[in-house]
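Only one protein chain is missing from this complex, and each of the others stays in its spot.
Think of it as A, B and C in the order they're written, each chain with its own count starting at 1.
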Amino acid sequence: MKYVGSNVEDIKIAYIGGGSRGWAWGFMSDIAVAEDISGTVYLYDIDYDAAKANEKIGNSVKYISGAKSSWQYKASDNIEEALQAADFVIISILPGTFDEMESDVHLPEKYGIYQSVGDTAGAGGIVRALRTIPMFEEIAEKIKKYCPDAWVINYTNPMTMCVKTLYSVFPEIKAFGCCHEVFGTQKLLKSALEEMCGFKNIKREDIKVNVLGVNHFTWITKAQYKDTDIFPVYREFADKYRESGYKGEGDENWLNRFFSSTQKVKFDLFLRYGYIAAAGDRHLAEFCPGDWYLKDKKTVEEWGFALTPVSWRKEDLQRRLEKSRKMLIGEEKFELKETGEEGVEQIRALLGLRDLVTNVNIPNYGQIPNLPTGAVVETNACFRANSLMPVFAGNIPQEIYPMINRVCAEQENVVKAALRRDIDGVFNAFVTDPNINIPIDEARSLFNEMLENTREYLKMYF
Amino acid sequence: MKYVGSNVEDIKIAYIGGGSRGWAWGFMSDIAVAEDISGTVYLYDIDYDAAKANEKIGNSVKYISGAKSSWQYKASDNIEEALQAADFVIISILPGTFDEMESDVHLPEKYGIYQSVGDTAGAGGIVRALRTIPMFEEIAEKIKKYCPDAWVINYTNPMTMCVKTLYSVFPEIKAFGCCHEVFGTQKLLKSALEEMCGFKNIKREDIKVNVLGVNHFTWITKAQYKDTDIFPVYREFADKYRESGYKGEGDENWLNRFFSSTQKVKFDLFLRYGYIAAAGDRHLAEFCPGDWYLKDKKTVEEWGFALTPVSWRKEDLQRRLEKSRKMLIGEEKFELKETGEEGVEQIRALLGLRDLVTNVNIPNYGQIPNLPTGAVVETNACFRANSLMPVFAGNIPQEIYPMINRVCAEQENVVKAALRRDIDGVFNAFVTDPNINIPIDEARSLFNEMLENTREYLKMYF
Amino acid sequence: MKYVGSNVEDIKIAYIGGGSRGWAWGFMSDIAVAEDISGTVYLYDIDYDAAKANEKIGNSVKYISGAKSSWQYKASDNIEEALQAADFVIISILPGTFDEMESDVHLPEKYGIYQSVGDTAGAGGIVRALRTIPMFEEIAEKIKKYCPDAWVINYTNPMTMCVKTLYSVFPEIKAFGCCHEVFGTQKLLKSALEEMCGFKNIKREDIKVNVLGVNHFTWITKAQYKDTDIFPVYREFADKYRESGYKGEGDENWLNRFFSSTQKVKFDLFLRYGYIAAAGDRHLAEFCPGDWYLKDKKTVEEWGFALTPVSWRKEDLQRRLEKSRKMLIGEEKFELKETGEEGVEQIRALLGLRDLVTNVNIPNYGQIPNLPTGAVVETNACFRANSLMPVFAGNIPQEIYPMINRVCAEQENVVKAALRRDIDGVFNAFVTDPNINIPIDEARSLFNEMLENTREYLKMYF
Partner (left out) sequence: MKYVGSNVEDIKIAYIGGGSRGWAWGFMSDIAVAEDISGTVYLYDIDYDAAKANEKIGNSVKYISGAKSSWQYKASDNIEEALQAADFVIISILPGTFDEMESDVHLPEKYGIYQSVGDTAGAGGIVRALRTIPMFEEIAEKIKKYCPDAWVINYTNPMTMCVKTLYSVFPEIKAFGCCHEVFGTQKLLKSALEEMCGFKNIKREDIKVNVLGVNHFTWITKAQYKDTDIFPVYREFADKYRESGYKGEGDENWLNRFFSSTQKVKFDLFLRYGYIAAAGDRHLAEFCPGDWYLKDKKTVEEWGFALTPVSWRKEDLQRRLEKSRKMLIGEEKFELKETGEEGVEQIRALLGLRDLVTNVNIPNYGQIPNLPTGAVVETNACFRANSLMPVFAGNIPQEIYPMINRVCAEQENVVKAALRRDIDGVFNAFVTDPNINIPIDEARSLFNEMLENTREYLKMYF
């Protein structure tokens, strides 16, 4: 890459999972409106055709009205070409197919275990991790070989365990994991401020939060908007909506049936523990003792959120494939639509074009003193030229410490056991998961069935 | 007290709970055979008559054949007299009566929650803590006022929370908690060595162990007998008895029906996690996820241990009352019988008469680096003249870290909330207990019922 | 204060030391060009006339061309009025007069101890601290009483010990210390980049540095400009000028005789220890073993820096007093001239008008893991709405650790001893200062003479 005036040109970005019909399109959109950076995005995907399709779609973006920078897209049929001397690497993959995910999410229902997402923690998250960790080991090895100085942005779940794997294999890697769940909570705080205080036109970024925890089970210990401490406002708001739930601005889209949440889990956790849980209710629920919010379908309904069936994801994929097909033949146009993700701003900050403070997932250097050093945690961090340093976040508050520490340690155990191909060790972590409250022998059966269902991706363990 | 030659005379010991018909008698026995110390034991009990009875019994001990030292016993009807300028304080009380304990242990069964002991963690342990903490606050205040330099030995459960309370109220207190559960595990290791290696006449004290964890959920990370590493021996032993359980030397006493254990929980934890859980199975089970060993009565039976009903404790109390009555009127004789407890040896070491390294419960100064500083933990410690320093025990091994950290943090939360009389805060800890896997609203009902049942001892919270 | 659109109005700032003819004028200038904030600055000074003069000068600033905001100035004859409900407090005082400083700086020369500044560490810094600490105790008490929620910005030296005093007296204080020495080093790095790489028009702020250490003995462990790692560039630059020194752009002003530095100390430290010392050479020299750079006047000359005589400060004060007089009678005009200090930007960030990452002096929460928690350290920190959180800076590199840790601990000891009015304790720290290499009895004489000379300000110790 090279610096020309206030612009940076010839940036090379490797996009692992570049055949994606979701995240990749969002990224194309975001990067097209960043006017001071340009270069080439190498799209690598195990589905090369998908990458080729995205190459074509991507190369059309710069002609769309509103595009401010010019990016080339190039599908690679080998990861080495994509990574070679890359300045940035984006990792956003689906480990396996939705068939595996279906087993992850729904098989446990047979044992009375319900999961609202099933990609992070719990039975689904752990078995997904077993598939993902070996893939990330390979990616980390390749990055070490082909672009050790690249900045690596991961969007793949299970986030914590993916990032931990990268650092375990290549400790000098410059990697971090990004997740928008905290943004969603900032938006909720914005709604609370607007409703309770009459403020108008608040920007999400102006809600300043101190974030800590592990991905999808992050908590806010301080939230400020200008001179307003948001905690008392949010308390009033949570009290108001604790029973009914908060519906927001009527997002009546049919999609929402399976993603909806009325924030009741978030309100309950806040009203009981005094800190703002900062992820979607579907995620939060999975980190809590199983009987709290996920005992059965009725409980889920009462708490006002939804279990997302993988069948929906499969249907949705069909829609996105169709959309891709149409874009390729020109029947549909690519839409420039900012995603609200911060990936592009992070890239600009790492290039030295701005400073940025936002939340990311990286190893704990002491930003959370009462979680183990080296465990992957989520806090704010400071992005500047070629530098990412965590902002000190403080201790996990005592009240929520047992819940967070437990899952943090569990995820550490899963990664460590998976890296040494120790299935029993993984099971020992599995069986202590808060959402797996069944006898050991049943847990063993469940675990074995889940492995059996996804065995194609787990050969290295046997 | 004063040093005369190699003896120490005129030692003053205050025994809080001195009316006890169990521990107190054991202590009388142990101290009677320590030939180099003598003095007076002040017996304080809220049941003054019981203390008076023990005064009489105690004063007879020195005449028994085998008694090597002469101790005076004196019942006090006020704690101040007992504590005034005491050199040592022993705390061994029953918080409330067995009626309260009955509620602690058995009420949760209505909600499908079974407890084998119910005095340490879980529903029973937490509600017992609510009664005990205010008592220990008062004791700590009195010690601060009447004998701030005394060494304080606690035997009362819930051990961790009792000791934490003492230090919370009077941080300079010289207190520690003693528990014999590790000794029992050392004896099991001795059996394993004798059976698998053919060693003979091993003394428990010669099984050198590195102990860490929290009371009743302590673990051994290293065990050595002379030049034999006990871990591989124990592995073989555990494998041999994993199914059948280990019955030991046929302790066919009828009592054992309710205290029996065949070590299967211990073997299971070892075979799965690789470290030796070092407490009785009845205690260990309560710290594990509820469905593992305590799902229902059948599960308990399959794992070869027993739920101890409080009705048994009540009957047993009657037997001990009868025994007391008989000793008072001379129908029965006090028996000198060493208990195997180390309290007297600890006293001798603190007097400078020997060095002693053994396991105790004290705040964490760093002896377990990956548990929070200040949390009460159990490790070895070094007793020397007027000095008790923890021996560095190392990190809790990663595999068992989530289980131990969780309960350690939970107990910290109970004590902190109880000290600030925050019943909701206590409930927030209650509901995360591993053996309380029920929906929040049911947990709330259970909690409220338990409080209601024991409300006489809980007035300060309302 | 109140938020009006994107502006903040009615801000109340208390300026302690508001009679100053240097820093206060600079602050007036900086704040006059910040267009989105306005309010009142209360000027408090023990010299009320000086404050009155500055009130008049300050109130004229808004009429000057270039002024973008309107600030009222008001002299207070009592600190309570100034602090009452202040939003911000600025502390910039001279502890005592230049007569005391003369003793601090020059008396030690009698004992062969030379000081280039004498206000931070060493004999002068410590005795200055003895005067300053009681003043800061009082200020902290008053802030606690009159404006506990105010943000407090300290510019007074000895920086570390002043900030430590504030937090010792009022642990919840929202205080930080600001110093421009790192900025000077950034400018030197800018010169190096321009000279060695041919870059042009680099802005100081675009030199991104990771800063750590204690004030005036801060070090840079990473320095980046866009995609350029500055370390190798600076190495070449330091090698080039190690003998001759670097003169810069010919700042031939007569003033410089006493403030000049040719960066040779900085180059030497870098070339030997591998990290960039980030303060003026006059400051750095005082933290190093005395014989390195301050053995005698000749040594100082050879290292290309200057001892600043207090006589010069006295003369300079006369010039500034004259300038003040002229401005008051209209003979001279106030000049708007940005100082390069970041105080106003910090205020704007704390108001939520921007994010800012820059270096400050605050207690160590873990931003430097290998310095003691609670010691005041200098690192980057993140300023956002009503929030200041340190950025994790990492361990002090092993090579320079003994030098920094030593002085950090020494300053902790001075403050602790001074707070308990323990002159012997202060002496024990004094005698371990790296620039005080004389026998204990001589050190005692020196110390006593220095106290005697400044006794008017030290009555509380005797």
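The working rule: a residue touches a chain if its C-beta (ideal position, glycine included) is under 8 Å from a C-beta of that chain, and two chains touch if they have at least 3 such contacts.
The structure displayed is predicted, hence computed values, not measured ones.
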item: Touch partners, limited to displayed chains, of the chain removed from view; value: B, C
item: Sole contact to the chain not displayed, among B:D239, B:D355 or B:D441; value: B:D355
item: Of B:S311, B:N386 or B:N448, the one touching the omitted chain in the full complex; value: B:N386
item: For subunit B, the residues touching the chain missing from this view; value: 1, 3, 8, 206, 208, 210, 222, 224-227, 229, 351-352, 355-357, 365-367, 369, 380, 382, 384-387, 389-394
item: Touch residues of subunit C, complete complex, unshown partner; value: 268, 272-273, 289-292, 295, 299, 370, 372, 398-399, 401-403, 405-407, 409-410, 412-413, 416, 424-425, 428-429, 431-432, 437-440
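In this text, only the chains that are shown with their structure count from here on.
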item: Overall pattern in which the protein chains touch one another (line/ring/star/complete/other); value: line
item: Centroid-based (C-alpha) most distant chain relative to subunit C; value: B
item: Innermost chain by mean C-alpha position; value: A
item: Cα-centroid distance, subunit B relative to subunit C, in whole angstrom; value: 56
item: Whole-Å gap separating subunit A and subunit C, where each centre is the average of the chain's CA atoms; value: 43
item: Residues of subunit B whose C-beta touches two or more other chains; value: none
